[in-house]
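Every protein chain of the complex appears in place save one, which is left out.
What follows is chain A.
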């Protein structure tokens, strides 16, 4: 068995909000062999078009539960942190770990929900030390401290989040959002590579 290499791929070398592609280093699960258990793992049928999800479909159960964890952390807006700031936590975590692909997706979402494209771009260009405003800086600093190994998240970050006006429910959303991207970044970074946006 061997891995797949993409010698012709011009891998992006900077963080961007562009719509990047992703190329797998291992063979995705063959579409014609998908069983009911695999479809359950994919959760949304449309994900069978994605090499990333089709590769993860090789272990369908953990894929299913991972996807459902993800959706509730980011899409359940009945209470807690606004979507824009959950996406900011995801983008900051990805920026700090160095996942250019993940950062591109979640920087785009952060822009979409906050309408603050330039501020989001500063996080990508300047890195996690960028000074944006009290609230965003607190969310970024908390995501970074939680992403360090060993985890460095504690009173300093929590006090800053509280001073920025976040309550415990919102702080737990920051924790969940950043923690989840420590899961996602490692899969995206280690099973394939980003590719430039498709033309046209």
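The criterion applied here is as follows: a contact is a pair of C-beta atoms (placed from the backbone, for glycine too) under 8 Å apart; a residue touches a chain by one contact, two chains touch by 3 or more; residues count from 1.
Definition applied: contacts and distances are computed from a predicted model.
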Chain left out of the displayed complex - its UniProt protein name, from "NADH-quinone oxidoreductase subunit F", "3-oxoacyl-[acyl-carrier protein] reductase", "Xanthine dehydrogenase YagS FAD-binding subunit" or "CMD domain protein": "CMD domain protein"
In chain A, positions touching the absent partner: 1-5, 11-15, 25-27, 55-56, 58-59, 61-63, 65-66, 68-69, 71-73, 76, 78-80, 96-100, 127, 146-151, 153-155, 158-159, 168-169, 171-172, 175-176, 178-180, 182-187, 189-191
